[in-house]
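For this view, one protein chain was removed and the others were kept in their places.
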Amino acid sequence: MSALIVADRLRRSFHISHRAGFLRRRRTEVVAVDAVSFTVQRGEAVGYVGPNGAGKSTTIKMLTGILTPSSGGATVCGLDPAKDRRALAARIGVVFGQRSQLWWDLPLSESFELLRSIFRVPKDSYQERLDECVELLELTPFLATPVRQLSLGQRMRGEVTAALLHDPELLVLDEPTIGLDLESKERLRAFLADLNQRGTTLLLTTHDLDDIERLCGRLMVIDHGRVLADGPLAELRAEVVTERTLVVDLTEPHPPLTGLPGVREVRTELDGLRQHLVFGRSDTTAAALISALVDRVAVHDVSVAEPEIEELIRRLYKRTTVPDAMTDL
Amino acid sequence: MADRVYLDILGSRFRAQLSYRTSFLLDFAAQMVGQASELVVILVLFGRAKEMGGFAMHEVLIMYGIAGVGFGLADLFVGQLDELPRLIRTGQLDVLLLRPLSTLAQVATGDIQLRRLGRIIAALAVLVTVLSTSDIHWTGPKLLLAATAPLVGAVIFGAIWVVACSVCFWIVDGRELANTVTYGSNMFTSYPITVYPPWLRRFLAFVIPGAFVAYYPALALLDRPDPLGAPAFLSWCSPLVAVAAVAVAGLVWRFAVRHYQGTGS
Partner (left out) sequence: MSKKELRRGLAWSFVRALIGCYPHLAVAGFHRYSTYRSAAVAALTTNTAFGLMRIAVLFSVLGSRQQVAGYDAASIASYVWLGQGLLGVVILWGGHELADRVRSGDVAVDLARPWNLQFALLAEDYGRAGFAMLIRFVPPMLIGGMLFDLRWPQQEHTWALFALSIVLAVAMSFAIRFLLSLSAFWLLDARGVTAMYGLLGGIFSGLTVPLAFFPDWAYDALWWTPFPSLLQNTIDVFVERGSPLPLLAHQALWTVGLLVIGQLALRAAERKLVVQGG
């Protein structure tokens, strides 16, 4: 494995001037990205998450060369994005969930042809890529439709194809599933997961944590311009989350199942037909709990719910100080 | 190779626009009417005066014609720069920056408006008519001048356009200011510079090199010395001015894009 992206104390601040009185203006400095360092290896799939204004898009812009860093630097595909923007553009693909790279009044297929010409993709490798995307993303029904008439889901599939035509080493996706319906999201995720399997490095920013769950082996959490946590999803979860939940479906309604060993909290649903038993990771195991349960009531079904990824991130935010080791996993 | 890319983009634009035939024809007609209404103004003014700034009607119409074709061509090829504030606001400019092509060329060819041919055709018709009915002593160099003056004018206008629109990288409401410079230059160059007061003339003729679009080439075609006393060779200097203007525009544009990358605003 080799490093595809190296961000070295990447920092970006903006000057915002606002009215202070009738004519006076005051300038304040806002730090959008504060000395962020990380490395992405070839073939990884990294989720870059954080609330609005956390600095995600600013980082992406610096990594793609649209924005020059205030200080620090980055190397992407061995190039300096700020200096070699156009050379880099030929080697990466970028998908913005809310900006189109397609021509709104042209059929999708013609937009692809234009991009082939813009990125100077040889005919056969273009055709190979296109056929693959058309098949996997099921583009055939609307290849001849003008982009403005496509549904959002169809358009996004077109956008992803457009970003892949020149066979980029790295695919950067900025909120790729925003506004999509569930089916479109799932289809897109399956495609991206497959793409990553076959070697394309993925870096995606998202609000939708299902994207991360489904796609990303690694999670980077950013807030206020700083990386709060960086590591494999499972590891972060084990480290931060100390509670698990056993969801029990009973054959008939029952009052809350209190008093089981190791259970800290009980919530009921459907008049007690379904009960959520929250237990400490270190206090007991799911197996022990289940055997204790079946002694008391008739159980229809059980499942262990891992805490929602939202919860995971919420807890990460709660930790006020971030050990240095964490940012450099 | 690079040229082919832009030809491909242009070709796709043309196909897309011609597919809305009615609205295209209407827009096309509106462009012709727009150019024609400037002609009407000149005709009305000459209904009340024998000369303007020392020039007869056919002489002013030659300037109007050269300026009109030049402005029309510039509008066709770089007029899309007017959309720059929108491209910046919607983030569409970022998409262009992420392609391995010149950003300026992409903005220019990205949504080229074929309907603007209407203005060019209207102005060209007037120019050809006036040149063929005026009493001009035609020589080889003058024929060449008549044929190239609108093109050179277009290059100068184009450079003015690029510089003016670069302002939009700094000022949010820059479009109207930019339009003042571009459309203002069009009006300025359609009349002899002798009609303007000296300070306005100096600014618009030489700082913004508007006088080299139509006024000086027209003097050369008409074999007239400059009433303001400029040496005769200046009448043949427009191509040099165009080259200089392009160089300046290129530098300003590069600087502006650098600034954009520096602020990301």
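Think of it as A and B in the order they're written, each chain with its own count starting at 1.
Heads up, the rule we're going with is that a residue touches a chain if its C-beta (ideal position, glycine included) is under 8 Å from a C-beta of that chain, and two chains touch if they have at least 3 such contacts.
None of these values were measured; they are calculated from a predicted model.
For the chain that does not appear, the touching partners among the shown chains are B.
Taking the complete complex into account, B:V41 is the one of B:V41, B:V128 or B:A247 that touches the chain left out. Residue B:Y196 is the one among B:Y196, B:F212 or B:Y260 that touches the chain missing from this view. Those residues of subunit B that touch the chain absent from the view are 23, 26-27, 30, 33-34, 37, 40-41, 44-45, 47-49, 51-53, 171-174, 176-177, 179-180, 184, 187-188, 191, 194-197, 200.
Convention: only the chains that are shown with their structure count from here on.
Across the complex, subunit A meets subunit B through its residues 12, 14, 58, 61, 64-68, 82, 85-87, 89-90, 92, 94, 96, 98-101, 103, 105-106, 110, 113-114, 117-120.
By the touch rule above, subunit B contacts subunit A in their complex via residues 1, 4-5, 8-9, 12, 15-16, 19, 90-92, 94-95, 97-101, 261-265.
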